[in-house]
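Presented below is the structure to which this report refers.
All protein chains of the complex are present and in place, except for one that has been dropped.
Per-chain residue numbering starts at 1, and chain names A, B and C are given in the order in which the chains are listed.
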């Protein structure tokens, strides 16, 4: 995937559920292709299949469990989201934290299935811990800034710089994303300046009056 | 839905993932239509859409969370599984227990979306508790018999009778299913004799050498 | 225990930790004995023993797990809090929700040990569900009012009346407490008027400038 990476989390917003998830993913695809920027659509798990069938940009899951095939009910496995058309997954999102041992199992299962992994974290120490598990990306999101409208890249550049430095020390192959409060092209530019490979955002696009315009603004300064 | 109800949980078995979930659901459909018995397919959450697009029998989710539209990541909402084509859901399966307050929210959210609800329980007391929340069904499954091959209807008929009696006392409109160890037509017949409206099973069909033959056996004594 | 019951949850407040838990329990004891009102002290779990050794009022645990003796680490068992001097326990507090099946196990384990049980709930439906498990008390606390300073008995008398009516229908031997926003004697009086057997409160006493005065005010209108 070409850098920088813009990862759009659809959450469970009504504006990005079911048929609207497909429309939202199409906006992402349109802007991605028009501007040559990698945009990843992260719909709800039941929407992965229909979204993946409809667009030619990467589709990721919002979560997988650290279990495989077997006697598990209601769990989301790497193999099943792969079969549904996903090519990556968020793991340990701040709204869906999992046990450390399950982050490890989930990263392993995803890698085995050939899925790209983004482990979400809340501070520099936890980012270092996540980096030891060698996911493709860690995404640092200070919880107090999530949904705040105040971009982490402005509010707390040191935490982003610190995360980048800490990860390089643990495993230079792991790339860093940042999230929380991102909604403008200047936030993305600032995030890249700080050494990240891109951003993770949700409401800045999904809850925007005009999501396509929001996406265009986001990629405008790259 | 016509009674009795045969609910087939696909779990995360490899034999019922992705394209194989569609094949498995087609066996269920074929036997359901040929024998006039209600069979419900319960695929993994990422498989709901493709299964629901492929068969004309009810498709249920294995789990929903007790949250609605909003800032939730990795959660499975009633609205999203409805949009994906499900018409019902398991709640609180023994492999996916949730908080009492979340069972309540999940049942409410499912009802509001027009979904049929099956709340799974482990003993008579918990079955009574679940019945107060007025789901369409409660499904009692003694944990020690799950996957045992020993049918609850034979091993512990008193727990099934007790659950039926307890539920009638709390809310006679709630119907009772039973599960754990069910694999034969005689198990289904015994479950109905004990006052249930049907059964919940998984490995008895999915892990059978010939799932279609297993389904045929299941409905053979009704 | 003589009604009404005033249950004082010490939470993890600094004002009621360690030696201060003992002092706080002594205030409860003093007011209880002086006014003939039942006041229960609910210190943190590590403080149960020293508090129970120091006062002659009932001491309850804030939480127990639904497990017994065995290979469990970090779990709080009924037998262990009994041995430490507790004579009752909260179960499923809004800040420590547990699975429905664990509420059931915890109530059973507590009863077997001879402990008084208070199952906390968030609405009328969940209160009914809890009542089927036959704890000694259910304590309804609308989450939106917890810590609000607005007493449930004033803000939402219907939820309290509804809970009392629902519980009587399920099991008339289960008594109802209410909580959330309680801090004054008039709140207690209102709660009793609504048919409850008492109240559950925390910050109204523990965070008061003068906890003894707060307790005196609480029992003043009974």
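Throughout what follows, a residue touches a chain if its C-beta (ideal position, glycine included) is under 8 Å from a C-beta of that chain, and two chains touch if they have at least 3 such contacts.
Bear in mind that the values here come from a model prediction, so they are computed numbers and not experimental data.
For the chain that is not shown, the touched chains among those present are A, C, taking the whole complex.
Within the full complex, the residue among A:7, A:57 or A:126 touching the omitted chain is A:126. Residue-wise, the contact with the chain that is not shown comes from C:9, picked out of C:9, C:132 or C:183.
When the omitted chain is restored, the residue from C:24, C:57, C:76 or C:140 that touches it is C:76. In the complete complex, the hidden chain is touched by one of C:47, C:104, C:136 or C:217, namely C:47. Residue in contact with the omitted chain (choice from A:32, A:77 or A:92): A:92. Although one chain is not drawn, its touching partners on subunit A can still be listed: residues 92, 97-101, 103-104, 121-123, 125-126, 128-133, 170.
One chain is missing from the display, and on subunit C it is touched by residues 9, 11-14, 17-19, 44-50, 61-63, 67-77, 79-84, 86, 90, 93-96, 146-147, 202-203.
Keep in mind that, in the parts below, only the chains that are shown with their structure count from here on.
Closest chain to the protein centre (all Cα atoms averaged), using per-chain Cα means: B. Remark: subunit B and subunit C have CA centroids separated by 37 Å (rounded to whole angstrom).
With touch defined as above, subunit C holds no residue shared between interfaces to two or more other chains.
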